[in-house]
Each structure stands twice: as structure tokens, then as C-alpha cells.
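One protein chain omitted, others in place.
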Amino acid sequence: MKSQGLMIALTFLFAIIIILDAFFAVDFISAASTEIQNWGTIIASIALALAAVNLIRVHSRRIMLRRGEWYNSVALLLIMFVQTAIGLFDTSTGDIYNFGFNNIMTPLGATMYALLAFWIASAAYRAFTARSIDSAILLVAATVVMLGNAPIGESIWSAFPGMKTWIMDVPNMAAQRGIMIGGGIGAIALGLRILMGIERGHLGGGGEE
Amino acid sequence: MKVLQNVDRRIIYLLVFLALAIPMLQPIGLPFSINESSQKVYDLVEALKPGDVLVLSFDYSPSGQAQLDPQARAVMKHAYGKEGVKIINVAFWPSGPLFADKFLGEMEGTHDKVYGEDYVSLGYVAGAETAISAFAKDMHLAYPRDRHGNSMSDIPMMKDIKSAADVDLMISFGTGTPGVPEHVRQVVTVYGTPFAVCMNSVSVAGNIPYYNAGQMKGYLNGLRGAAEYEKMMGEAGSATASMDSLSFSHLTVIIFILIGNIAYFADPDRKKK
Amino acid sequence: MIGTWLAAIGTLGLMSFAIKENPFYRFVEHVYVGIGAAHSVVMGWESLQTKAITPMVESADYIKIIPLIVGLLLFARFFKGQMWLSRYPLAMLVGIGTGLTIKGTIGAQIINQVRATLVPLNSINNIIIVLGVLTVLMFFYFTRKNTNPLFNTSSRIGRYVMMIAFGALFGNAVMGRMSLMIGRVQFLLGDWLGLLG
Partner (left out) sequence: MKSGVMFQFFSLLIVAGAIIFFIQKARSGTTNQIRTIAGLEAIEEAVGRATEMGRMVHFSPGIAGLNGVTAAQTFAGLETLGMVSKLVARYGAKIFVSIRQPIVLPLAEEVVRQAYMAEGAIEAYDEDCVQYLSSQQFAYAAAVMGIIQREKAAANILLGGFWAESLMIAEAGFHAGAIQIAGSANITQVPFFVAACDYVLIGEELYAAGAIASGNPVKLGSIAGQDISKLYAMILLVIGVLAASAGSDFLYDLMIK
């Protein structure tokens, strides 16, 4: 059963059930589509543990070989095991679990990306220049949008919010729609290449913008 | 001019920090207007009638919390104050349910909704777009139990609510993927559910076509959107308090771009680079 | 109280990266990765209870054993030579995902978007919108000769329209990034130091 053909057939079958269900009202296809989508959520639930297993492998090796900053690996695994244990016994609605979530995970996650405020200011100062027509248009539009967003813009000139709204709803909308249509066609093409068995080894991803 | 280009980056960081911190300590309270897109979100919630079903989907993580928390707080307060509206809290990001719990905890005693009768927390289901699609298609099969372990069939308010077609308004608090496109693809397009979004600022520009096409009926833009919602509710909160900081940090960035460009164009070595 | 201090120490630890990459930063970063992974496991387990265990125990829906076993095959990748087994759950997930993308995209992102652009050319804004969408599509039209004047002009216009859009994106990104830092500064000055009214 190592055959790639079988896997591609499986992928194809699951995809076609969902596509048919979208366009045709057939009871057993609808039921099958509902069932496999719920299967998908079950498999995805299990997949959430993969990262943890991977971390255990990487960091336990680092600790055993006393490589690099192995004590950080100890900290990583320790907090991972403790918080997981609390979560499994106390559930994620429990007070102890929420203590860790609210006082460790949330502030750290929030700070990680908050640093971008610094990076963007420094890049604005040192690198963002209007050296071509492209970048000149971009910087002018960006400045107007910034003045439309920040309350101080309104205090300087009451027309800024209106200008911002126009940029967002007219030229920005048009460009984003063109990109969206092109990107949508690209996504369908990628899907077709997967179903044709040409493109392999994809798994849906996602993250913070 | 060379000096201007070689200012230590840490000085820039410090200036940004001060631009944020000083207005917090010495607020001036610059006035701000309400964007039409935010007004629409408020009006959608305001127009909910007794018996209407509202779904609140918590699709963000700690990284987006600074923008999404104030939005969610304001919108939830508004929604839970609407008499007779049935509210379903769900999440398609793993941190979502914990945020929802936090706000429900804060609001305890301020509303007269009863768990199971008027509102329910379904919690998180993995699978991103697949989970969204499964939820929209059949909530009872997608969530055999709620977040507290109660069987779905034992929850009185869910008796007549089967799919997204029974929902009168869906609001997503979202910062990334899965987010707006996934909800539009699997919920709005299929069931025609009215949909509004509270999102982080970075996502706004790219999602505008959905707003223009009516697939998204309204949206809040980041912290500014939250402040506008607080203003419409008539209750200034943390977002309103941060508007001066937002103003001065923007001003700092604009001034930096100006100085950077002056230095760049005044640099005689520029052509030889 | 202890919680606020913990959060403040962590916040400052990560912020110290702005001054210089340092050992304390790396320690805090490891803690973050650890607790983040724990959160995924816990929420994954609760999702699994909701989706697979409850139906099997309460409604005797034993067919859920199939995805459960197939899902466990994901871990086969950690055993030498058994990697191929973990491709079965992936094949299923990819199949479902691809199906949902294809059927969702054609309506939401293509047909409905084109439809919303079918406006009469009776105002400047409508003309800009129609021309904008068309020229941006032209810009992304790749299989053509470089000498085609119609395409060259229109894709240049498309490029400029996109630059305005990128400016809008940029402006909003600045607001987003600043808001994140505002959240942290509010925490440090208010919740931790108690300096804010």
C-alpha cells in the first residue's frame, strides 16, 4: 500500500465528493461530504500534537548531547510538559491553565510582534525612499492613509479621513480585486495540479499576517 | 546629511516608545470621527431582534490580542445587552475560546443571558477551513458537545439552530488564516449568512473587495475600529485611551519617512551607489 | 500580582531584543515556544474529545474510529522507514482542503468579484474601479509578447493602481504594528507599574 497512486486516488475522491456536493443536491453525497469534513477535523486535531513531538525530539537530543544552550531546551520542555499536564487534567477552562495562558503565553505572543513597531519605524527612517515612480506613489498613498487613520490627521485637515476612505474603497479595492481574481485562479490551478498528481506533498497551512 | 542617515537604530526605537508612552501619561483626547464601515457593524448588531441568532467566531491568537481584545470586548458588551438575541460563541483558532471565556468572565452579572438558553460556548475545533465548512453545514454534527462537555442535544437554544442558514448575523474576530476569505468561501457564499468582521489593520486592505461586493457587511479596522465602537457605545475604554498614542506614533513614522527621503536625495554619493 | 510580574518580566525579556540579541531573550523565546506547543496539544486534545470521542461514547458513532486511526498514522513519520504511512492522513486532508478551495474560490473570489464589478460607467469612481480591475488582471497576464502595446500600457497602469493599494496596505500596517506596541506599553505602564489612571 506504499503506492503513491492510491494516495492520489484518495485525495481525488475526497476532493470530488466536496466539489459535487457544492453543485448538486444528492442526499448521499451531501451526507458523505459532511462526514468526511468531520473526519478532516479529527485528523487536524491529532496533527496539532505533531509540533510538540517534534520539539521533544529536537530538544531532548540537544539536552543529552549538552549542545549549545541546552538549558534553554530544558526550560522549553519543562514548561511544555507542565502546561500540557495542567491542560489535560484541569482542561483549558480551568483557572490554573488560564493563569499560564494569560500571564505567559499571551504577553509573550503579543510582545513578539509588537517589536514590529520598532522595525517599521527604523525602516521608515532608513530605507523607505521615493526613488522610483512606484515607490513615490506608494509612499504618498501610505501617508494619506496614515493621516486618515490617526486621529491627529483629522485635527490637521478634516479632509484626510475622506481621502483615506476613497483610496481604500476605489483604487485599493480595484487592485485588490484584480489580485484576488488572479490569485483565486492560481489557487484553482494549484488544486488541479494536486488532483492530477503532478504537485505532491501539500498540506494546508496558515498563520499571522 | 550623512549624520542623519547614520542615527543609531536604538535612538529611533526610544523615540517611538516615547511617542507611545507620553500621550498615555498626559492624554489630550484628540477627537476622531466614525468610519462608515464601523457604523455598519454597530448598526447590524443594534438591529438584531429578540429570537435572532448571532454567531461570534474568535479567530485570533495572543499576537493579535492588542487590536482584537478591545474590539471583542466592545462588540460582546453590545450584543449581550440585546434582549432575546441568541448568541453562539465558536473558535477556529486554538486560543479563541480562552479569549471568549475571559470576556464572558468580565461581563458576569452585567447581562441577563442564561447559559444554554440564550448563549452557548462551543469552543474550538481544529481543521481551519474544513472546520468552518463543517460548522456551517451542520452545527450539531460539527460540535457534538459544547465547551463545557454538555451534549449538544441537551442545549435548549440549539434545538432550532441547525446550519449557518439559521444564523442572522455572523461576526468574526480575526487576524489571519483562517479568517475572512475562509468564512466568505464556506459560509457567506453557500448560506448567504450576513457577515461582519472585526480585524487587525494589516488584513483590511486585502479584504476590501469582499466589503465592496457585499460579502462582508461591515468591518472594524484594528484599534481605531475598537475606539470607534467604544464611542458608539458611549463608553470610552482602553482603545479610546490609546488614540493619542496612535496619533503621535503615526506622526513619528511620517516624520521619519520625510527625514529619510530628504537625507537620501541630498546625499551626493547617491548616484554612484 | 505574581501573574503581572511574570508577564512583565517576559515582556521586557522579549523587548530586550530591540537593544541586542541576548541570552535572556533566547530563554524567554524558548519558554514561549514551549507553552505555545503545550497549548496546541491541549486544544487539539479537547477538539478530539469533541469530535471523535464524544460521538463514539455517547451516540455509538463508531465510524469515527477510521479518522482516529488514520490520524494517528501522522506519527508514523517519527519511525524510521514508516514515513509513507503518514502520507495517508495528509492525502485525506489535502483532498478535503483542495475540494473546499476549488468550490469556494470559484464563487467567492472569482464570479462574485467579477459580478460586483459590473457597474455602469457613469461616474469617475466606477471607471477607475473597472479599469483598475482590468489593468491589474492584464499585469498578471504572462503568456504574451513583450512588444504588445495594449498589454504594455495597461499593465503599467495596473502596476500604478497596485502601488496605491500597496500604499493603503502600508499605511494600515503601520497602524497595526503601532497598536501592538501600544498594547504592551499600556500593560507595562498601567497593569504593571500602575501609572495610568
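Note that the chains take the letters A, B and C in the order they are written out, and that residue 1 is the start of every chain.
Note that in this section a residue touches a chain if its C-beta (ideal position, glycine included) is under 8 Å from a C-beta of that chain, and two chains touch if they have at least 3 such contacts.
Note that the structure is a prediction, hence the values are computed from the model and not measured.
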Omitted chain - touching chains that are shown: A, B, C
Touching the absent chain when the full complex is considered, from A:I42, A:M105 or A:I120: A:I120
Residue among C:L48, C:M162 or C:L188 that touches the chain left out of view: C:M162
Full-complex contact with the absent chain, from C:T11, C:S40, C:T117 or C:S179: C:T117
Absent-chain contact - pick from A:A31, A:L78, A:A159 or A:M196: A:M196
Where the missing chain touches subunit B, by residue: 202-203, 206, 273
Residues of subunit C in contact with the chain not shown: 17, 21, 26, 29, 33, 102-103, 106-107, 110-111, 114-115, 117-122, 130, 133-134, 137-146, 151, 159, 162-163, 166-167, 169-170, 173
Where the unshown chain meets subunit A, residue by residue: 22-25, 112-113, 115-116, 119-120, 122-123, 126-129, 131, 134-135, 138-139, 142, 179, 181-183, 185-186, 188-190, 192-193, 196, 198, 201-209
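We take it that only the chains that are shown with their structure count from here on.
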Leader among chain pairs (count of C-beta contacts): A-C
Of all other chains, the one whose Cα centre sits farthest from subunit A: B
Averaged-CA centre spacing for the pair subunit C and subunit A, given as whole angstrom: 2
Where subunit A touches two or more other chains at once, by residue number: 22, 37-38, 40-41, 43-45, 47-48, 92, 101-102, 105-110, 112-114, 117-118, 120, 124, 139, 143, 146, 149-150, 168, 172-173, 176-177, 179-180, 204
Numbers and ranges of subunit C residues touching at least 2 other chains: 18, 39-40, 43-44, 46-48, 51, 93, 96-97, 100-101, 105, 109, 113, 116, 165, 168-169, 172-175, 178, 180-181, 183-184
Of subunit B, residues touching subunit A in the complex: 5, 7, 9, 12-13, 15-16, 20, 30-33, 35-36, 61-66, 94-95, 97-98, 101-102, 125-131, 133-134, 137-138, 141-142, 147-148, 175-178, 190, 200-209, 211-212, 221, 224, 243-244, 246-254, 256-257, 259-261, 264-265
Residues of subunit C defined as touching subunit B within the complex: 18-19, 39-40, 43-44, 46-51, 54-55, 58-59, 93, 96-97, 100-101, 104-105, 107-109, 112-113, 115-116, 165, 168-169, 172-176, 178-186, 189-190, 195-196
Partner subunit C, residues of subunit B touching it in the complex: 10, 13, 16-17, 20-21, 24-25, 63, 65-67, 69, 94-95, 97, 123-126, 129-130, 133, 143-145, 151, 181-182, 184-186, 188-189, 200-202, 204-206, 209-210, 212-215, 221-224, 238, 241-242, 245-246, 249-250, 253
